[in-house]
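Please read through the structure below; I'll follow up with questions.
Only a single protein chain was left out; the remaining protein chains are all shown in position.
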Amino acid sequence: MLKYLFANEEDIPQGSTALFFAFSSIAWFIIGTGLGSFNAAKLAFPDFYHNVYWLQFGHMRQVHVHAVIFGWIAMAFAASMMYITPTLGNTKLWSEKLGVWNCLLYNVGLCLALALLWSGMTSGREYSDHIWPIDLYIAFVMVVPWALNVWMTVLNRRTQGIYTTNWFFAACMFMTIIVFLIGNLPEFFHLTGLNEAYMTWWFAHNILGLLITPVAAAITYYIIPKITGNPLYSHRVGHLHFWSIVVFYSTPAAHHLMSSPLPEWLKSFASVEGVLILVPAIAYVSNILLTMQGKWSMFIENIEVKFTITGVFLAIPLNMQGGFQQTRAINWYIHGTGWIVAHAHLALLGFSTFAEAAAVYYGIQVLLRRKLYSSSLANFHFWMLLIGFSLYWVSMTIAGLIQGAAKIYEVPYIDVVIAEHPYMIVRWLGGTMVFLGNIVWMFNMYMTATAGDHVPEGRQPAEVAYTR
Amino acid sequence: MGWTFSHPLYSLTTEDQNKEAQYVWEHENLGGIAENNNPLPRPVIGLLLLTYITAMAITFPLYGQRPTAAIFADYVTLMNSAEVQKVLHDKKLSHEAADEKAMALIEKTLQHFDSPYNFQRQQHHITMNQLRMIAPKIVELQRSGADLEEYTIVGPTVAKANFFNIQPDGTVIAKQPWWDKGYTIAVWWFLVFCAAVIITVKRLPHFTWQPDHSIAH
Partner (left out) sequence: MAFREYKIGCMMFGVALSTSMFVTIFLPGLDISAIGSTEEALKKQLTYGWESGFNYYDPFLAGKDKPIKVTLTHDPVTGKKIDKVDAYVFKPGTHFPNGLTHENIMGKKVLALSNSRGHINQASEENGGVFLVDVDAASGTPYVEFATATKGWSVDATLKAADQQFLAGSGKTMFIREGCWWCHTLLPEETQDWQTFGRPPVTGDFNGESPTTFGSDRKAPDLLHVGSRNSSREWMTMHFFNPRLVQPHSIMPRYNYLWGKTDAKGNVIDRQKWDREFMAYNNGETAYPPEVPEPAPDSDARKLIDFVLNLK
């Protein structure tokens, strides 16, 4: 990677940026889920490694969150964008050199940001925990060059029209920058009080709603038609999805604070918009599933389709939960409980991780023109992820329902802790399975890069048979 | 890059294609927003309508998850009645037993009267000790002619909570009607969305998957 930093643009092989981002993202996925598994162990067994200051739960919890969001999810997005955007535009990436620098500075910045968080230097705001100098670094050094590459590639495309995926990519990068700069205003300008609390959640909601969910969906808009060979069921339904994301997903930030003394009208508004998040969800899920017509056998046979469609299936409970759990009628019961933790993992570890993993699997094969090293290891990875995630999700949902019941029946809190203990252990087991699965994945991808069979020019990796 | 600001952008779509798109846009009546003005599949339309109706129905702004002073007003009246006071001062019973018996008596009496608060009473059980703490405050509020529904029982205190935009100094900026500001904005938000998305999606330029090699970059 380093040798390309000062190379001429023409000398850098196409796809280098995407590859570097892809391998970085897998590495961060291992780190992030490892931290998650460690944290979960601490919740199950509080005296696990207790005398080491650096391994305190309160210092590590946010490092897990940011390693996974900014390391795995965002970098897998970057990897996908760096090869999907040019492909769909029938052109080259605008600047591989900028991309390589972007990837390097992204990794360096993320290490720095996580080290500072780990040491306790935090703004004290959930999801925008980073201190404001780091926020500025993330916005201008990590995200703006990435966005620039995407935008310029879209502008320099050689196709008529812009395919839904690129429409999403370009707009989501724009919205991410806006959300980052507006959402961190409380830190830049020292806003205080309820304004600060609300802006914190405005940021948290929109970084999930305007970056993670739509980009993950956009990736599946590419992967499914590309691998199955079916054209997307409807480009225009894709646009309905896009517009309803912009209009309905950017508004319900206040539903994260339904039990705080925010103005009641704001909660009402957020609540209605929160349910209307189902509009993009329905448009999206039906579009993808209708695209699969006649190709459902690939859901079994093809690892990328298997990952993607599993992600799309997980988007159904995700959006059903997300739409309804924020209404006053349900939120009072489950707010602040493990249910929400389960929901957050359904969004990030369920839906979007499965979609991105497919894009990374596919990207590495296409860019290196090498067939995946082992389908057995890939299937092992798939099942470790799916079973690990399911254990996590089910156990935390149950724990959340226990907590909710205890909340309304005024059970002494320590009894909740005791009742939750078995589910905390299951959560740890689930998280550990995901972590172990990812190590296998890294091995599989490394072997693909070094020992995978060559895919002939003009052929899809899916058209080449596995040899092992 | 060659980006000049007087003519910043050019189109890959030909004039014919634009005309065709415009023709389709202008010569349809109530067509759908899918390709070639085909409507969406009916099940999808059904789901979307269901979503909208559900969103409106489930978020209908009904407040009342917290107990208001009003639902306990009758408890207080009954507590101060002679029969209940007799039970409470019964020397033969222990303190706890007297409380329980008195509360059972109150609840039994209340069952004979129809009240709009029946459901809320089931939701918010109250013990005699709690009732004793809030009773004088409720009586005082009743004397001052306050609307008990605006007051919320918060532990031992009877406070005006913030469900109706009540300011710290006690002034009510807006006692919310059944529709509130946020709900109204939401209705308009959805209508404008529908209009805007139909215009935007239908005005999309010509799209084809075929690559265009007419312009070299």
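All chains are identified by letter, namely A and B, in their written order; residue positions are counted from 1 within each chain.
Heads up, the rule we're going with is that contacts are C-beta pairs under 8 Å (C-beta built on N, C-alpha and C of every residue); 3 or more make two chains touch, one makes a residue touch a chain.
This is a predicted model, so every value here is computed, not measured.
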Among the chains included here, which ones are touched by the excluded chain in the whole complex?
A, B
Which listed residue (A:His59, A:Lys92 or A:Lys295) would be found touching the missing chain in the intact complex?
A:His59
Contact with the hidden chain (one of A:Gly71, A:Pro86, A:Gly99 or A:Pro186)
A:Pro186
Could you tell which one of A:Val341, A:Ile387 or A:Val464 touches the chain left off the display?
A:Val341
Residue in contact with the excluded chain [from A:Ala22, A:Met82 or A:Ala197]
A:Ala197
Taking the full complex into account, what residues of chain A touch the chain not shown?
42-44, 46-47, 50-51, 53, 56-59, 61-62, 119-126, 131-132, 155-157, 161-162, 171, 175, 178, 182, 186-187, 190-200, 202, 243, 246-247, 250-251, 253-254, 256-257, 259-263, 266, 269-270, 332, 335-338, 340-341, 403, 407-408, 410, 413-414, 417-418, 421, 424
For chain B, residues in touch with the removed chain
3, 8-13, 18, 65-66, 154-155, 157, 159, 161-163, 165-170, 185, 189, 196, 199-200, 203-205
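Just so we're on the same page, only the chains that are shown with their structure count from here on.
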Seen from chain B, its contact residues with chain A in the complex are 1, 12-13, 17, 33-35, 40-41, 43-44, 47-48, 51-52, 54-56, 58-59, 61-63, 65, 162-165, 176, 180-183, 185-186, 189-190, 193, 196-197, 200-201, 204-213, 215, 217
Chain B-facing residues of chain A, complex:
90-91, 152, 156, 158-161, 163, 231, 234-237, 239-240, 243-244, 247-248, 251, 261, 263-276, 278-279, 282-283, 286, 290, 323-324, 327-329, 332
